[in-house]
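Missing here: one protein chain of the complex. Every other protein chain is in place.
Order of writing sets the chain letters: A, B and C. Residues in each chain are counted from 1.
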Amino acid sequence: METNQPKIKAAILGATGMVGQRFVQLLSNHPWFEISALTGSDRSAGRKYSDACYWRQEGDMPAAVRDMQVLPAVPPVNAGVVFSALPADIARDVEPEFARAGYIVCSNSSAYRYEDDMPVMIPEINAEHLALLDSQKKKRGWDGLIVTSPNCTTSGAVFPLKVLNEIFGLEKVFLVSMQAVSGAGYPGMPYLAIADNVVPLIEGEEKKLELEPRLLLGKMNGRERISAPMSISAQANRVAISDGHTICLSVKLSKSASLEEVKAALLSYAWPEEIKQLPSAPLQPMIYREEADRPQPRLDRNAGGGMAVSIGRLRPCPILDFRLVAVVHNTLRGAASGSVLNAELLKARGFLG
Amino acid sequence: METNQPKIKAAILGATGMVGQRFVQLLSNHPWFEISALTGSDRSAGRKYSDACYWRQEGDMPAAVRDMQVLPAVPPVNAGVVFSALPADIARDVEPEFARAGYIVCSNSSAYRYEDDMPVMIPEINAEHLALLDSQKKKRGWDGLIVTSPNCTTSGAVFPLKVLNEIFGLEKVFLVSMQAVSGAGYPGMPYLAIADNVVPLIEGEEKKLELEPRLLLGKMNGRERISAPMSISAQANRVAISDGHTICLSVKLSKSASLEEVKAALLSYAWPEEIKQLPSAPLQPMIYREEADRPQPRLDRNAGGGMAVSIGRLRPCPILDFRLVAVVHNTLRGAASGSVLNAELLKARGFLG
Amino acid sequence: METNQPKIKAAILGATGMVGQRFVQLLSNHPWFEISALTGSDRSAGRKYSDACYWRQEGDMPAAVRDMQVLPAVPPVNAGVVFSALPADIARDVEPEFARAGYIVCSNSSAYRYEDDMPVMIPEINAEHLALLDSQKKKRGWDGLIVTSPNCTTSGAVFPLKVLNEIFGLEKVFLVSMQAVSGAGYPGMPYLAIADNVVPLIEGEEKKLELEPRLLLGKMNGRERISAPMSISAQANRVAISDGHTICLSVKLSKSASLEEVKAALLSYAWPEEIKQLPSAPLQPMIYREEADRPQPRLDRNAGGGMAVSIGRLRPCPILDFRLVAVVHNTLRGAASGSVLNAELLKARGFLG
Partner (left out) sequence: METNQPKIKAAILGATGMVGQRFVQLLSNHPWFEISALTGSDRSAGRKYSDACYWRQEGDMPAAVRDMQVLPAVPPVNAGVVFSALPADIARDVEPEFARAGYIVCSNSSAYRYEDDMPVMIPEINAEHLALLDSQKKKRGWDGLIVTSPNCTTSGAVFPLKVLNEIFGLEKVFLVSMQAVSGAGYPGMPYLAIADNVVPLIEGEEKKLELEPRLLLGKMNGRERISAPMSISAQANRVAISDGHTICLSVKLSKSASLEEVKAALLSYAWPEEIKQLPSAPLQPMIYREEADRPQPRLDRNAGGGMAVSIGRLRPCPILDFRLVAVVHNTLRGAASGSVLNAELLKARGFLG
């Protein structure tokens, strides 16, 4: 991208919440995008962003957005790309309005994530699923489009699963997550409910985790996505930690492989060069930690600016084939940064501007 | 037991540590036992207990032990039963000395837990394994004996596994634990290492968890114990919580069964009446929580005075048959109280006094 | 009180919240009172208590209340005493309705705490303030009455202040509190707002702490209460802890005194014998910890069943005279148990039944 090109204007839907604030933070110094519009709920619309929003990120609210007026979440907005941090029930109505009105929507919500014509996108994993957008256009008749990001835990688990599926074939995946409190947005769980505790239920999460990796690892058959045929069992737990999801995995492979072969595959996988060129992409999307007690969310969640997934503890499984542990930053790779990277891919592929 | 019978004198080995203090707390008002001797390391021996020990339990150190002199951990001691809270490497030498000298040792350490002639005992689960003591006597030539308790996580997991194994047969068990910091004793993990973190390694723990349930659920063949034939895959994590281990389980049964049948079995299992009579035994050793988000360690760890295991979230597993969650108090049922209950069983069966 | 006397029926206003649940817990096995009515908000009224209330206390909801129907908070209720766990804005309207209708209201709210005719009562501190009830009756014309409890932090600070004021005279009190999250009720602070954090503001708290001790330590002049003339500077902080407020105090005395004299006074103060006879009163209302690093909320909050205030670290102050630290259980002595003790005092003095 030439440096003297003007930046693409970006609107953020749901800009006052936790993920919305992350979008503001990420786009404030973005080389390709600049914030042009912020929307909020009825309670926020019409107020200055600095009045409507209690800033909960480290560092101050960027000066450029302090005085922007929060708009209602309806088109038109002055934007070449729209980032949605809306909750699923609101996104259900609002995102299609923007797509219909011709906007490119990069959504972080689950509202449309499971539709056949909807890419659930992580650029390093399944950029070829952009072909679904043709089906989307045909089926919906929109001038714009929607690209979605997966659930935060999926965003971590799918990196090692991608490698294992591609090199050895994946038949079964056993997954137990220990998820950070920020995964539920703000306010999320009361201190009294989660401090000194583990809550072994995250409403609706297990269904998502048993479905989404199969979508992301699916193969395109023309403009149709064929879900990967593996079976997944997921158990999701909330633990007392601010950011960073930890995922215990056990997998059964299609081909027999030694631990050394599996480790070599995880270490040497060639992630697509095209994606590494995108501004938000980490040099190494997946990092194998050799220490016996890693990855750990506190030490590893910010690897690659919060965009690298850290894995480790590869070892045999007495029931399936191999076990390992993954850590992902749930509000960066698993949420806002993931959507920004999707927008960057769309730009690079000519969908934007 | 007649109430006018004199109490049995009890020695506590390793009395100044975390589990040792729990023993002191539990035995201070025990109807059958009374503390007669406390041992400690070279650094503690010779000092008053109140000087040698920083009391970290809620409530004050019991007055009766404050002025007791801490002894070195060598026989003879004035005791009819010996509780061992020693670390495994020290227990390895010290416990047999006491057994050889004729003492009944109820051990919380793992030093001898995996020997063929050694009961790993939870009275509600495998009281019939006391028959191993005949083999022990024959093999070791001791005048006394050692009975061990299982690992704290095993102590929780084995309750639902017992029921499932007995009613339906268990073929495979997938287990992921989220374990409290107190499981490692005091000082255990630094705040800076575990706060706002998950550590996906507990040295040596997974091997224990893959072996111990098979011992506890083993059948006696005469005086020999035949390990239960199931396969177990265990992943152990440390989380930022004080007390209470949470265990995600997935199981494959030998017989096909509906969710209703499995739930009915867990709810209606007839735990042995003999054990319920023991002073430290809970009325209900296992409690099924119907709430969708239970069991939780903060709310359920103290059920039955810390002796009841709470389970819940029974649901199908896409890979094996059923999934559920268990919570156990790791320093009560999973440590000191478990050993006291073992001693009570020995008393009831006539091994003591 | 004779043991064959029937128990006094007790209603709990605001029974589903945090303090309300504590009242339920405390009154479920009370020797003098028995729960006869539970009230809740419009959302709860008409439902079974077990449906209207997510029980957040350790141990199960007492069986006797599970099926009680939650009532709206309006008289009449079937009760000889009414405990109010209402928030201040609702208490403002509801408590007088009950008092007017003839009920004895023991309130935990701040709604009427600062009125001239209203006892702010801790039985060990200022039982003689019950004389204010004559003024209250005259001024309000109620058939019933209201007795209030102080703020949770006041409930701790006032114990050492009482002794110092009575023996040496108090001129100035400097107070900085570190308060537990449960002080704000449920849900209270989000985990994301207070974990790994200190919040140096508790709305309205400092004003309360600068006023209430002066009321509690006030002298009666006939039926009028003369506020104690000391000046108080209070700074209140919220810290990441579940239960137990810690209070750093520095005081200037009217009489000069040595550290030994002050310590002796704190250790030997003769708390009123009448109060020690009440069922919820601790044997020792204030405990001096000799350890250099005590009191600590985790270790000391439950002293005396959560009713004893622990103090320690008495040392000179380079600016005023002496410094010390106090710890109080904010939801027991500082809230529900405090109100129950007030009711017990009213019973003992013949106001009830």
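Basically, a residue touches a chain if its C-beta (ideal position, glycine included) is under 8 Å from a C-beta of that chain, and two chains touch if they have at least 3 such contacts.
These numbers come from a predicted model, not from an experiment.
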Given C:Ala45, C:Val176, C:Met220 or C:Leu267, the one touching the chain that is not displayed: C:Val176
Touching the absent chain in the whole complex: find that residue among B:Lys9, B:Arg56 or B:Lys137. B:Arg56
Of the residues B:Cys152, B:Ile194, B:Leu209 or B:Ala303, which one touches the chain left out of the display? B:Ile194
Just to verify: which one of C:Ala85, C:Ala240 or C:Leu352 makes contact with the chain not shown? C:Ala240
With the missing chain put back, which residues of chain A would touch it? List them for me. 56, 58-60, 195-196, 298-299, 302-303
Could you list which residues of chain C touch the chain missing from the display? 172, 174, 176, 178, 196-201, 210, 231-233, 235, 237, 239-242, 244, 246, 248, 250, 292-299, 312-313, 317-320, 323, 325
Contacts of chain B with the absent chain, listed as residue ranges: 18, 56, 181-182, 186-196, 240, 242
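Everything below uses one rule, namely that only the chains that are shown with their structure count from here on.
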Argmin over chains of |mean CA - global mean CA| returns B
Taking mean CA positions as centres, which chain lies farthest from chain C? A
Expressed in whole Å, how far the mean CA point of chain A lies from that of chain C is 48
Using the touch definition from the top, which residues of chain B touch two or more other chains? 196, 298-299
